[in-house]
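Only a single protein chain was left out; the remaining protein chains are all shown in position.
Per-chain numbering from 1; labels A and B assigned in written order.
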Amino acid sequence: MTDPQAALLMLGMFIFIILLGFPIAFTLMAMGVAFGYYAYFQPDQAFFDNRVFYLFTQNTFSVMNNDTLVAVPLFLFMGYVIERANILDRLFHSLQVALRVVPGSMAVAALITCALFATATGIVGAVVTLMGLLALPAMLKAGYDQRLSTGVICAGGTLGILIPPSIMLIVYGATSAVSVVKLYAAAILPGFLLAGLYMVYVVTRVAINPSLAPKLPKEQTDIPWTRVVVMLLQAFFPLAVLIVSVLGAILFGLATPTEAAAVGAMGGLALAAAYRALTWIRLREAVYLTARTSAMVCYLFVGSWTFSSVFSYLGGEALVKDFVLGLDLDTVTFLILSQVIIFLLGWPLEWSEIIIIFVPIFLPLLPHFGVDPMFFGILVAMNLQTSFLTPPMAMSAYYLKGVAPPFVQLWTIFRGCLPFLSMVFLTMVLMYVFPQIVTWLPDLFYGN
Amino acid sequence: MINRVLRGVDQLSKSVGHAFAWCILILTLGTSYEVFVRYVLNNPTSWAFDMSYMLYGALFIMAGAYTLSRNGHVRGDVIFRLWPPRVQGSIELVLYFLFFFPGVVSLMVAGWGYAADAYRIQEVSVNSPIGVPVWPLKMLIPVAGFLLTLQGVAEVMRCILCIRDGSWPQRLHDVEEIESALQHQQEDEARQRRGEPAEGAK
Partner (left out) sequence: GKKEEPAKSGAAPAAAPAVAVKPSTVTFKMQGAWGAKDIFNEMAEEYVKRVNEMAEGRLRIDYLTAGAVVKPFEVMDAVNKGVLDAGHHVPVYWYGKSKVASLFGSGPINGCDAQQTLAWIYRGGGFDLYNELLKKLELDVVGYFCMPMPTQPLGWFKKPVTSAADMVGLKYRTVGLAADLMQEMGLKVTQLPGGEIVPAMERGVIDAFEFNNPTSDMRFGAQDVAKNYMMGSFHQAMEFFEIIFNRKKHDALPKDLQAILRYGAEAASASNWWTAMDNYSRDLDELANVHKVNVIRTPKSIFEAQLKAWDVVSKRLSDEDPFFKKVVESQRAWSKRVARYWFINDADFKLGYEHIHGKLGF
């Protein structure tokens, strides 16, 4: 067996083993060590003298002193603190009242609540679950269509991984060496475009077919405007201001993403204190959950970097490159092909595994097709919206099903997600046809 | 006996994980302080950069075993979750020996040499002129490897118990993500409505 063949075997075996359900980070480490042992094998060497053990340790340390990833636990912490700040119900309620004249006001309010809350916390599961308990029963009680109600919550809650400040983009930055700041600038318009399309879709459908979202009874919406303004001031604006200031500080270069995340976490603590939700127990919970989720993401990096070091040492990277270049694809075909592969990977896998493990296979190919890694990253981030919505691992749908009233079928939720999936694809096509959607803001801030 | 060892290891991983988790609070405060002195007083510190990645690195590496004890490392378990517990336990038992111990044991053994080298030459960070020593951070690698190995042994015991009893043993109680906490709550309420006893956190 030649070395590059060993590398291919390694990749093939990994894809098979990943499906057995063992924790992926450790699978990657063990496979990296095993194949690396083969790559570095010297017959006259004692067992532990094999170089792969040292390589593994070096890669571990490289993850530990990676300055991009420092922002990950900080943003997670900010998210967990805000998540526990008792803000979601106020937020939803205030938006619902403020939007009462819009067709399908509850659905639009749910969408905005999901998007805003998910953006602030970056945690999809929490917002979908909480909204499933809070907004879904209210919508169903008001006679809203099941598919529309569930689709809005699943799709809206997933937006948080795309709209900055997003942890997914930090992880892509650490993987691709693209500046996180530029990625944030690049993701804003596509994120808003997608959210806007969702909203237009909901309003249009309800306008065409009002039976999907009956108007609320008068006594529920008859609240004076002054009261509405106070509600918004209390619930909507503090969170919006926090997000805007964290993002602004990064985009205007006032702070690095890490610094902005730290200040954002402080802001989250202040917000929680203002809502009288900052108890010792909640703080402790946020701290412990931050540690667990950080470990989950960063151990994946330890495994992946070890795996890919051995993969390229064996010549696997060069082999993949030669193979793809040998196909003689044009740029469009390459982009479509890569996005289809990522979409398919999103069925069984989640964004973290895809970005940390599979996206690096595409990255070395980008220069040959003249694709900007920043643009590619935003396409991937957009594409990975679908990974939460497509079975069999449709996490958003599962979270919602777990808390939804029993008569809401999983199948209904999947079908509710479908129109939103098609809007993700539409946005990707728009991004390809009008790349300015992605490049305009980064050029404006950091361009010539 | 097996249960006591299991609980002891779980408890150790949890305690270490909880202790290092507080790094996040120091990281938040320290970095915010740096932002303040840089922008308001125009006088950045020379230690903030090294501090930031050291706290972050310590935080995640030492939470590895704790996360494992909570079954918190991400899996591609589409197929896995369809199998009955006994099959899950048997497969997992084998996989622990194939895909877990080789990695974490080498982390422990090789990590020791790596950290000892740094200690011997008193290696400092290349990032700032003040010369922050890096060996304490490197020393956490073998420690994390050791804790992971220990936790791996506990997980193997869990597999054995699962094969014996036909169901996964309960894990220690700990903080849960909102989504899982709420879902468990829902399940319990549903059970109560059906008149079955509530089950604790899985």
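The working rule: a contact is a pair of C-beta atoms (placed from the backbone, for glycine too) under 8 Å apart; a residue touches a chain by one contact, two chains touch by 3 or more.
These numbers come from a predicted model, not from an experiment.
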Chain not shown: contacting residue from A:Thr27, A:Asn59 or A:Thr439: A:Asn59
Of B:Val124, B:Met139 or B:Ala181, the residue in touch with the unshown chain: B:Val124
Residue among A:Ala135, A:Ala155, A:Val180 or A:Val320 that touches the chain left out of view: A:Val180
Interface with the undisplayed chain - residues on subunit B: 38, 42-44, 46, 49, 117, 120-121, 123-129, 134
Hidden partner chain, residues of subunit A it touches: 40, 51-52, 54-55, 58-59, 61-62, 67-68, 173, 177-182, 252-257, 309, 312-313, 315, 317, 367, 445-448
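The working rule: only the chains that are shown with their structure count from here on.
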Subunit A-subunit B separation of Cα centroids, rounded to whole Å: 22
Residues of subunit B defined as touching subunit A within the complex: 17-18, 20-25, 27-32, 34-35, 39, 49, 52-54, 56-61, 63-64, 66-68, 70, 72-81, 88, 91-92, 95, 98-104, 106-107, 109-111, 113-114, 134, 137-138, 140-141, 174-175, 177-180, 182-183, 186, 190
Complex contacts: residues of subunit A adjacent to subunit B: 17-27, 29-34, 48, 52-54, 56-58, 60-61, 63-67, 69-70, 72-74, 77, 83-84, 123, 125-126, 128-130, 133, 254-255, 258-259, 261-263, 265-266, 269, 284-285, 287-300, 303, 348-350, 352-353, 392-393, 399, 402-403, 406
